[in-house]
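Here the structure comes first, spelled out in structure tokens, and everything after it is commentary.
Complex shown without one protein chain; remaining protein chains in place.
Here is chain A:
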Amino acid sequence: MIVMEVLVSILLLTGGLLSFLGSIGILRFPDVYGRLHAATKSATLGVIGILTGTFLYFLVMHDIFVGKVLLGIIFVFLTAPVGAFMISRAAYLTGVPLSKQTEQDDLKKARSEAEKAE
């Protein structure tokens, strides 16, 4: 029991910490695209950590199999990258500027060539 309590605690704390660090990342990155890196990766693993902890807690301590939590993990895993893809694409197409540190922009090149071809 003690081992499981420790494991659940570690999972919950790691999940919370990752979500917190992800929020700091959202504040610190210079542009939308950098912020999306923080929002997708940390938030995904953070939420998965918390949900896994919850699932294990109810399974071991109370003998309840909470299927909804498992579904939550799967859907977060599936939707986070798709969401990031759509947001960054929409941001780029509506002309949200890249940060000044940006070194390379292959997409701009490709798009101007495509416009020329038309």
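General remarks:
Just so we're on the same page, a contact is a pair of C-beta atoms (placed from the backbone, for glycine too) under 8 Å apart; a residue touches a chain by one contact, two chains touch by 3 or more; residues count from 1.
Assume contacts and distances are computed from a predicted model.
A chain of the complex is left out here; the name its UniProt entry carries, from "ABC-type polar amino acid transport system ATPase subunit", "Cell shape-determining protein MreC", "ABC transporter ATP-binding protein" or "Na+/H+ antiporter subunit E", is "Na+/H+ antiporter subunit E". The chain not displayed touches chain A at residues 18, 21, 24-25, 28-31, 33-34, 36-38, 40-42, 44-45, 65-68, 70-71, 77-78, 80-82, 84-85, 88-89, 92, 98-99, 101-108, 110, 114.
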